[in-house]
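One protein chain is absent from this view; the other protein chains keep their places.
Lettered A, B and C in written order, each chain numbered from 1.
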Amino acid sequence: MSSFRVQHANARVDFGKPLNFTFDGRRYDGFEGDTLASALLAYDTRMVARSFKYGRPRGIVGAGAEEPNALVQVEAGAMTIPNLKATQVELYDGLVARRTTGWPTLEFDVKSFGGRFARFMAAGFYYKTFQSRRLWPKFEHLIRHAAGYGNTPVDPDPETYDHQHHHADVLVIGGGASGLLAALETGRAGLDVILIDEQSEPGGWLLSSPNSVIGGKSAPVWIKDCLAELRSLPNVRLMTRTSAFALHDMNLVQAAEQIQDHLPPSQRITGVPRQRLHRIRADRVVLATGAIERPLVFGNNDIPGILTASALTTYLNRYGVACGSRVLLMTSNDQVYQGACDLADAGCTVTVADTRYASNTEWAKRAAASGVEILNGFGIARADGGRAVAGAKLVKLHADKNEVAGDGPYVACDVIGSSGGLSPTVHLYCHDGGRPIWDESKLAFIATGTGRAKAGIYCVGAVTGEFGLQAGLEQAFRTITDLLTSLGKTPSRVASDVRTNEPAPAPPRRIFRVPDGKREGHGKKAFVDFQNDVAASDIHLAVRENYRSIEHIKRYTALGFGTDQGKLSNVNGFAIAADALGKSIPEVGTTTYRPAYSPVTFGTLAGAHEGDTFEPRRYTAMHGSHAARGAEFEPVGQWMRPWYFPKAGEDLHGAVHRECLAARRSVAIMDASTLGKIDIRGKDVRDFLNRVYANDWTKLAPGKCRYGLMLDENGMVMDDGVTACITDDHFVMTTTTGGAARVMSWLEKWHQTEWPELEVYMTSVTDHWATAAIVGPKSRAVLVKLCSDIDLSAAAFKFMDWRDGTVAGVPARVFRISFSGELSFEVNVDASYGHHVWEALMEAGAEFNITPYGTETMHVLRAEKGFIIVGQDTDGSMTPFDLDMAWAVGMKKPYSFLGKRSFTRSDTARSNRKQLVGLLTDDPKVVLKEGAQIIETSNTRPPVPMLGHVTSSYFSPELGRSIAMAVVRDGIGRRGEAGVKDGRDVVYAYAGGTAHRVKIVSSIFIDPKGERQNV
Amino acid sequence: MQKDYSVWSLFKQGLRHNEGWDPAWKSPEPKPSYNVIIVGAGGHGLATAYYLAKEHNVRGIAVIEKGYLGGGNTARNTTIVRSNYLWDESAMLYEHSLKLWEGLTEDLNYNVMFSQRGVFNLGHTLQDMRDIERRVNANNLNGIDAMVLDGAEVKRRIPLIDASKSTRFPILGASFQPRAGVARHDAVAWGFARAASKYGVDIIENCEVSSMDIAGGRIKGLQTSRGYIGADQVGCVAAGHSSVLAKMAGIRLPLESHPLQAFVSESLKPCLDTVVMSNAVHGYLSQSDKGELVIGAGIDHFNSYAQRGSPHVIEHTAAAIIELFPMFSRVRMNRQWGGIVDTAPDACPIISKTTVKGLYFNCGWGTGGFKATPGSGNVFAHTIANDEPHPLNRAFDLNRFSTGHLIDEHGAAGVAH
Amino acid sequence: MFVITCPHCREKREEEEFSYGGEAFIARPLSPETLDDAAWGDYLFMRKNTKGWNWEMWGHATGCRKWFVVKRHTATHALEGAWTLADGRKIYDAEGAGA
Partner (left out) sequence: MSKPATAPIIQSPLHGFGLVTVARAMNDTRGVWANEVPFLGYISLRGASTDAALTAAAAQALGLSLPTEPCTFTRDGAIKVIWVSPDEWMITCQRDRRAALLSSLAKGLEGIRSQVADNSGGFTQVLIKGRNARDVLSHCTVYDLGALGEGRVVGTTFGKSSVYLHQASDGYCLLLRRSFADYIWRYLVRAASPYGIGVAVFGPGHSGAAE
């Protein structure tokens, strides 16, 4: 037993509140405030994972978001979460976690055998082999199953997520010393401030450094006082467990809040989301994101029990866990000394191998006082131990070259911590195009405090390379002073408030890869990126193979592509690459990061856009009636339209057959409310319509309606509908259901941008009108029962007329138009009465067995008449002439209407374009597949030239046979009634392997003269 | 001469601590002039150079690149490869490309990890299903493998998908192309670079074109950040930056450059063995060999050259994925990024000669360029070598925007590639 | 993600309230019939696709439903301003951006 608990007062765990949990099937105890990692380490746990490529034993390395190895699967079943970092999992009672690597077991891992051949599996090895086309799929199967960490749940997520939008004057990201200072100063100045911190409590590194003193207060007291004051300010909002994972243009920050993850599933509150996406738009963003310690790179540096020095300090001071009793620390800087002293004071034997020949004298004094042994000028050549570190071989380093100068002692130890210096957490700074710069004195890519102030981005503390507490606070104070001054405000503090007990810093040694006296690749593997098994030798290999751009190096070796986003590996990788390339680090390039800073669930990103609220469903005023009558619905655009109304035991075809015959023989009724309706008014309305429609509107008289075709500028049909002339300067246009919004903004755009001089206004009245289409020979008989103030007689109310009147006691506008070819009335009323009028019509029609029908029957009825559906019979490549609808084009109109000019282009003017025709199969029972391709002969051996395709196809109950519409090259000229010779009217319709012989005919299958609608 | 890659070379080099590997490609200084300069060292540009040298015996070829090779959309796409397009012209071009994909690893002696795991294009509405039927029948008559599957069959083949009727976009069926799949994007660029380099093609990185030397209606050379380079012929394959190059030659293109975003999840154990695409819900995904869910988002509607889009696009895409796979709401996004796609009005590419003699453009691939990489390079090489389009790209010239002979693939293209 | 000040609502609003309308000030030819196919095709399809300061149209979809113009840098996403069509036109012409 080498690890042990140290129950000191400053620990952030509550030793009075024991919790138990399970890892990999074994039960453990921990305390409230522990993370899964700290609790496991307290049990001396070393190996928690196997490495991605070689299956090497791996342990916990860090204490937070930087952790590369300890990826665990938490909970099971629908609640399971893959790939959480044990260092970020807050312990709760009954927590169940397991490893995500190591097969069949952690102890006995198959991959580790492959690992023995690591030298044959260097970076990019799979690009160089598995080239057999036959064998690759088998290799790939193996690779896929060897890769991957946790498992996705297989059941739908029982928890929910949501979004919240915020707007603030100042957003401070990071609740460490500088972040707290920034929030206090801006808060005191009366600004709207949001402070977010990713951890369960603010404090940042101070939580790991309780012996620090700020302005005469110990760190814990200083934090407590800051928080108390922040909470007392109404203009400051403090959010914990909230990780800012992306910074976007104009200071929009996305942050993910963990609302319930730290609670046992049994204690989670239903109705409260599991996680929440905060979208924060701030005038000024203050990045107080701190820095992350990077380890030094040395042989076997991935053996479990080798952590970053700062992690060792954190586990001791914050969680009360000494990770070992014989501690070896290796450093290039001052950072490890406080921890070294604390560990020694806690009873550990501590040796510091300081790669510098001269340590910081003040720290050396304090260390000596705590009984810490310091070996100056030494580094670790190689660590020993299999699944737990047992010792390390030191070498004497050259004073100024990173080379071995001589032999060194062997140090037996049960834990190693190393520090190569700090790397500023510049991830967010990079997201919106910011570029950190390399500072050779600080050995870090740093963000500048006010360099991006113009964009409203300020950086404070360690993220700017001011790593010491004293220097960081001073820099933060200066920067916030600038920020406040730019707003005409003044800071409340005086600099003395941030004086600390920190010794003046001594310069660090510039070292990343600790030499072992061997050529790179000859000694023990020295890992740079643990999660992707990238060793220093892999980087050298990449360079050797001319992958010299840092992006190539990263991609070829996978450096920094893990879920830790290269937090530990990036700078070491750069430095080693620079070495290999013989360049300086800035010459290699600047490090940059993409969102997410730390992984965020898809659920959080989606928020409430899920299930019922994924996408709007629009309903008409009659929807209740349809649902009550058992309608099946079809989504059309955002609308839910009745598709058909099955009676008991009826399928689609049965219902449609019945509905069609009702419309043709008696009376049927359809909800047409979803059609777009646009009220257009103004003295120039006819001129306007003449420009946006192909038709001529000059002579349409009040009281009359006309069908119109709307074209895009490319000359292709984009929408259609009936437009009524109310008065000379007032028209009402109808559009397709799916096209309504598009047409409305199309018309507005043309009016606003091209023809503002036209006196016309448009208003959408789609939602105002509810529309019932009463269709069939008996429709007049039905309507007359409910409408006494319109003369409905054929003579008085002609086809394509409209009238105002009253239906079922409700003011109504009735159109005598027909999309079925039958006598038909479309009754429009204030939608508030839509349901009432629908029910009244059903009641009045009962004696004629009035039959409600849906979109499917509507399609059959209109196809029998050869009426097109835009979007089904057209696909954006059909002109009015292709549709044989020249009658709807007013070529003589003075204004060159939208799309007209395009007609005369060579390809558009071609005679043999695809044209809309009707098709009749030889076998009347065969209903062609919509989407069947038209070919010349029955030969279907590819490649077969295609003439067009079937756009609409149904069985027509009226005709007792199948009918179809299709677009066919030169089709109009090939129609049977055109008297074509030698069977040019015969083609084949191919679908799913079979070709049916069909005749090309007119697309009007019944009542070509259109007499029925005129009765 | 460069060593071949094989198990044996891996073994031999392994024993020598991997110190004996050659550079994958050479990085020479630019020569004063070349017969052909390809501008843009993405997959398409490198493939063009490779096929020019290999199939047309052209020598004196340089590929110049303003950044690092393969750093544009080649490195930023979601790697879907398929050929189930609607219109003959595009179907034939993409099928030509797919055939090349099938032999590419062996041809390049570089494993591009082409994985023929099939692609599903989901249908959620009756019109979706009509369009799928139409496209699949056209594919079959063009000799392209494709089939229509119903909702139950889709569920059987993709166990995690939500096939319930209650969803906002119920899955009515899908088209399925078995030979389609995914590949390792970087490997394609590196493989072509290495193979082209073997043929003596000069690959010159960090070399940005600042102006074009055009005299008497003919291209003479390029002014670059690494000096003037003469050329008899210049092929521009610059994707999002095509309009910028065209401007230097006084040519206008029907292109708009938009951000196209994508993201990957953390690495997971295998949970999805194919590629799923849905235009209706605007999401498409596959799982990489490394275990990451690779997810393509919609394009941002505004023009941009910033390789950065808006977060709500990513959020909507995550929602779309959850609509298809509800359990993935607990999976986490690890990394997101953006590319710049050059979109044409008919969602089809432009592979064309221009009004300037010796100057050619290959652009407008929009959201779908990756799948075409070998085919695009192959026909473009032919176009340059013969100063005449290959039969497969004749229809993709610039004239179609005045004759009106557009090849509208919005249906097949959608957002989803 | 942008914040745009709608020149009609005179308020800063989030990008999601707007829809992008493409290149600004592409005037419809006054007499299309007099253009040859190339010129008509140019009007229909050819675009500047500027890398740099770009004059573009945005519509305030959820707000006033008005179309207006924005000057935005397509490489940095910097936004210089938003104007009504009329006001924007004056600046656009003054800059010679149409040339």
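Criterion: a contact is a pair of C-beta atoms (placed from the backbone, for glycine too) under 8 Å apart; a residue touches a chain by one contact, two chains touch by 3 or more.
All figures in this text were calculated on a predicted structure; none of them were measured in a lab.
Student: According to the contact rule at the top, which chains on display are touched by the left-out chain?
Tutor: Listed by label, the shown chains it touches are A, C.
Student: Give the residue, chosen from A:Trp639, A:Phe688 or A:Tyr988, that touches the chain omitted from the document.
Tutor: Per the contact definition at the top, the residue touching the missing chain is A:Trp639.
Student: For the chain left off this view, which of A:Ala388, A:Ile511, A:Ala840 or A:Met858 is in contact with it?
Tutor: Only one of A:Ala388, A:Ile511, A:Ala840 or A:Met858 touches the chain omitted from view, namely A:Ala840.
Student: For the chain left off this view, which of A:Asp155, A:Glu440, A:Asp767 or A:Asp923 is in contact with it?
Tutor: A:Asp767
Student: Determine and list the chain A residues touching the chain excluded from the picture.
Tutor: On the chain A side, contact with the omitted chain comes from 160, 162-167, 192, 271-273, 279, 281, 608-609, 612-613, 615-621, 623-624, 639, 679, 681-683, 759, 761-763, 765-770, 784-788, 806, 808-810, 829-837, 840.
Student: If the missing chain were put back, which residues of chain C would it touch?
Tutor: That gives, for chain C, the contact residues 8-14, 16-17, 60-66.
The working rule: only the chains that are shown with their structure count from here on.
Student: When the contacting C-beta pairs are counted for A-B and for B-C, which pair yields the higher total?
Tutor: A-B
Student: With centres defined as the mean C-alpha position, give me the chain B-chain C separation in Å.
Tutor: Going by mean C-alpha positions, chain B sits 30 Å from chain C.
Student: Which parts of chain A, given as residue numbers and ranges, touch two or more other chains?
Tutor: Only 248-249, 252, 433, 714, 902, 905-906 qualify.
Student: If a residue has to touch 2 or more other chains to count, which residues of chain C qualify?
Tutor: Those would be 1-2, 19, 37, 40-41, 44, 76-77.
Student: Which residues, counting only chain B, touch chain A once they are in their complex?
Tutor: 5-7, 9-11, 14-15, 17-19, 21-27, 67-71, 75, 88, 102-103, 105-106, 109-111, 113-116, 124-127, 129-138, 140-143, 148, 160, 162, 167-169, 184, 186-187, 190-191, 205, 265-271, 287, 289-291, 306, 308, 310-311, 314-316, 318-319, 321-323, 326-337, 400, 402-406, 408, 410-411
Student: Which of the residues in chain A end up touching chain C in this complex?
Tutor: 248-250, 252, 281, 433, 713-714, 745, 748-749, 752-754, 896, 900-902, 904-906
Student: Quick check: in the complex, which residue numbers of chain B touch chain C?
Tutor: Checking each residue of chain B against chain C gives 241, 243-244, 252-257, 301-306, 308, 310-312, 342, 345, 401-404.
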